[in-house]
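Here the complex is missing a single protein chain, while all its other protein chains stay put.
Up next is chain A:
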Amino acid sequence: MSAAVSDAHHLTGDLLDRAIVLLEADPQRDRWRSARIGLSETPGPDLLLVVDRGTVRRAGDGQDGADLKQIRIVGTADEWKPILAGLHGGLHRAWRYHLLRFEGDSVALLDLWKTIWRLGDALADAYRRN
């Protein structure tokens, strides 16, 4: 799946897969609310992450998680790069200062705020380890 994404992109399927491994180890994840989170580095396809009743996975196809609340986090390569590089505050800071665009169901987004925080940390951690 990552092959479909340009090498110029920082946010790749491979990176998300490695971040999911880190998220799977989070002891709090069984308390996370369910949603499908699209991560988009424009121009490029959305990478879809499904958080569903204590599990975290890449969306298997377009229908996987389609019945859940939908959230998208969108930015260009330049906008994603500092977040992935470990900007202190991560996705939380990106939301407060509009460094990325957060779209979709606002209630689900805020309900998932701890998950969003952990997702940002996991992406940055996976990016750094690579």
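Just so we're on the same page, a residue touches a chain if its C-beta (ideal position, glycine included) is under 8 Å from a C-beta of that chain, and two chains touch if they have at least 3 such contacts; residues count from 1.
One rule holds for everything that comes next: contacts and distances are computed from a predicted model.
Asker: Would you kindly match the missing chain to its UniProt protein name, picking from "Alpha/beta hydrolase", "phosphoenolpyruvate--glycerone phosphotransferase", "biotin carboxylase" or "ABC transporter substrate-binding protein"?
Answerer: "Alpha/beta hydrolase"
Asker: Have a look at A:46, A:64 or A:111 and name the one touching the chain we're not showing.
Answerer: Considering all chains, including the one not shown, the answer is A:111.
Asker: Tell me which stretches of chain A touch the chain missing from the display.
Answerer: 88-90, 92-93, 95-98, 106-107, 109-111, 113-114, 117
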